[in-house]
Structures are given as structure tokens and as C-alpha cells.
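With one protein chain removed, the remaining protein chains of the complex are shown where they sit.
Let's turn to subunit A:
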Amino acid sequence: MHVELKDITKTFGTLRANDSLTLSFAEGRIYALLGENGAGKSTLMKILSGYQPPDSGTIFIDGRAVTFQTPADALQCGIGMLHQDPLDVPNLTVLDNFMLGRREGLLPKRKAARQALTAHATRLGFEIDPFRYVDSLTIGERQQLEIVRLLSLGARLLILDEPTTGISAEQKHMLFSALKRLAAEEGMTVILVSHKLEDVAALCQEVYVLRGGKLVGHRHMPTPIDELVTLMFGQSLPRPTRGAHNLGAEILRAESVSLTARRLTVRDLSLSVRSGEVIGLAGLDGSGQSDFLRACAGLQPLNGGRILIAGVPIHGKGYAELLRMGVAYAPSGRLEEGLVDGLTLSEHFALTTNNGLWINWRAANALAARQIARYNIRGAPHSPIQTLSGGNQQRTLIALLPENLRLLLLEDPTRGLDVESTAWVWQQLLARRDQGAAILFTSPDLDEIVTYSDRVLVFCEGRATLVEDLDDSARNPAERLGELIGGKRT
């Protein structure tokens, strides 16, 4: 099956996510769609797989123009998409998920479905127990189930969106060899959407590179990594070096902490953080890194062990008390947890200066105006917070943090921000660090963790492993962390 995208354009408001893109995918070949966050990869693939219609442009399958109303339409034409977070129903069994959406009569043919499931899985070298509940599977196993399901429904082109985030090295190897076999032996076309160059080099034959919604390159592999990086970012980025900065006294100490995360219990976590340090907390979503942050802010109880801030145990202290001790916590849900939907900027600043019964509106407005100028927030003191863009909301959140903090606890501080806002946020955070604050942050983006952390605490299967020598090792640090996150012991 030969698939062609011609002049695809998609805009969201003023943002041109896809700007007249023309790409072609031949049968039996493995492609990479490369680009940094926000380059337009996901938008393009959602268009190809029927989730969104393009504003203009056409999709051709074997020379015939097609339009998709729904992802089911796309799958009928042989185009299947594997989402980064597999789009399945966790509260159902593997077999139920496999059968869901198959077109057959009223009564399910369970036995036939089970046989088809096993047959397809065996062919790809996967082992899937049909009767397990999906919420007990790893991300890697859920991906395998989705691939098997898409194949059984006749997919001829598979789109994989960042499939190697959150799966073990072994699962990645299995996935890649299955994809290679599918392409070589059955003429399957594969598109890997990724910003991980190692994955692209290991799997793909051709590469399309997007930047700012435009197609900026088409290369056949092998292509030197540097060249791809140049295409992705405009110029070859040197790995940012961290200037030496002075570490001060110990500010945070965790002793044999044990706490309950969403699905698992983290045990025996010990950590000592000195002022001026940045610690990245890495791990699959829900592995306990966010829970540890909340525990340090006094927002989540410990099962065992203790946490000390500047030598004082925080047990029994509320967040308000910790805030007075110089600890601040910023959750990732900006509008859900960090800011108050419906209040204006002035009202937010008035909330943080809580002295007396009456609000001094003049002072609050003046403070808001001052902070707006200082933090370059695009908004006015009377703007309701929800009318600001994500980047400006994040700026506000940082502007609201009190001065003279000793410990910043940040959950995914750059979630959903574009490159410019991300850089700005970190510039502010590092300025706080240089003033002597210690920073603990979580991020699903390993590159962000590698770039800004002095040390990294990796959460995996209830254990927390401290990686101290990020730069010393000859190996790519992000890849090394990825393996640790996926459960590979080093």
C-alpha cells in the first residue's frame, strides 16, 4: 500500500501546526517522522489516522484520494495508529479489548477471537494472556496488544507515536524486530513518530524531519546523527554544559522513606539535597516521583521513614507551615491545582499577600503590574487567569512563588509549553537556584531531566535509584536513564 500526503495544512487559532506538508510512504518501508515537541508530528499523524480532518490537502492511498471521518474509517483503509498512551480500556480484559470494535454479530465469537489473538501474537513473537485485565499490564504489553489488534483488523500501515517511551529495553528490542519482520515479509509500512535519534537509527530506513509545522528534510538512513539534529533544531545544539555552582548546606533529607503511589509502593528511599542543587525525578507516570514531591511538601503521608527540611522533621506539619519554612510546591495541573480558574491576576497576587481582613486592591494591582512586567506575562492585572496561554499561566505560577525560597518542588514545570516558554521557565528556575534554592522536579521528558539536573533519582517498580554521574559515563545519559526507567538493571 502506497500512501501519499499532499499539501496538508492544519491550523489551530493562529498556530500553523502543519504548513502545506507533502510526504510519501512506500509499501514495506520503515519511516521516521522526526521533530522536536510542537513540530507538528502528532497533528500530521492524527490527520493521517482519521482523528482530525486537515484544513486543506489530500490523502492518497494507492493513487486514490480518501477522506476519513473517524479513526475507524482510516483503519478500514488499512491505516492503524498506536498511541503513546495505548488507547485501550484498562478495566476490561485483554480479550475484551481485542474484540471491542470487531464487526460481527450480536454475540461475540470468543473462541475464534482468542485464537486470532494468539495466532497474531505468536507470529510477532509476543506473549499475551487473553484473560488478564489490561490495567495489570505494562505499557509495553499494552502496545503489543494494540499492534496485534490493529494487524488482525487488516492494518497495512502502522503509525507508532513515541512507542519507546516507558517500555523496557527488552520490550523495545522485541517491538523493533517485530516491526522489521512485518515490513520485510508482509510489506507493512511503518511510521515511527519520535524525537529519539537512537530509535530512528536503530529502526528506520527513511526519515522525514519537521520543524515548526514545515517539512525541512527527507533523508535515507544511515544519515549522520549531527545532520538530523541540525535539521530538527535549525543548528546543531551543543549539549548545554552546567556552569559550576556552589553547593550550600543540606536542605532536604529523606531517610528510608516508604510511600504509596498510584499502583505501587516506593520503599527505602533515601536522599540528601543541598542548597543550589537540581534533582530530576525520572520514571514512568505513576511510579512515585510525583508522590515523593507531594510528600516533601507535606501533602501526602509517608508509610515509613521521615523527611527533614533543614534538619527539622516535617511530620505533622501542613503545607502552610512548610511554606513559611521556605518550601514551595507547584503541581503540573496549572489550572486544576496551581491557579484558581476564574480569578484575575490581581486577585491571585492578593491571595498570596494574606495579611489583614481587607484586600488592599491598590497594592494588589500594583504588585500584579510589577510582576507582569518583571516576568513578561502577556496579560493585564484584570485578566482572568484562564484567558492566558499555558506559557503565561506558568509564568504567573512562577511569579507567585514567594521570594527567598529554600526548596522548590515542581511537578512537570514545562508541561505543554513551547520551546521558548520552556527556556524562559528554566532561566527563572536556575536564577532561583543560583540564589541558593534547591530544586526537585519531575518531567516525562528525559532530555529535560538530563539537561537541567545535577543528579537524577530514577523511580522504577517501587525502587528509587540515584544516578550521580550523569556526565561521567561515556554513554548517552538519556538512553541510560531510559533503561533504568524501563527496569533494566545496570
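Definition applied: a residue touches a chain if its C-beta (ideal position, glycine included) is under 8 Å from a C-beta of that chain, and two chains touch if they have at least 3 such contacts; residues count from 1.
Heads up, the rule we're going with is that contacts and distances are computed from a predicted model.
Peer 1: Out of "Putative outer membrane starch-binding protein", "ABC transporter permease", "NADH-quinone oxidoreductase subunit H" or "ATP-grasp ribosomal peptide maturase", which one is the UniProt protein name for the chain not included here?
Peer 2: Going by UniProt, the chain not displayed is called "ABC transporter permease".
Peer 1: Which residue from A:Thr22, A:Ser56, A:Thr70 or A:Ser136 sits in contact with the chain not drawn here?
Peer 2: A:Thr70
Peer 1: For the full complex, which residue in A:Ile30, A:Met99 or A:Val425 touches the chain that was left out?
Peer 2: Counting the whole complex, the residue in contact with the absent chain is A:Met99.
Peer 1: For the chain left off this view, which of A:Pro90, A:Pro224 or A:Pro313 is in contact with it?
Peer 2: With A:Pro90, A:Pro224 or A:Pro313 as choices, the missing chain is touched by A:Pro90.
Peer 1: Which residue numbers on subunit A touch the omitted chain?
Peer 2: Residues of subunit A in touch with the missing chain: 46, 51-53, 70-72, 75, 81, 87-92, 96, 99-108.
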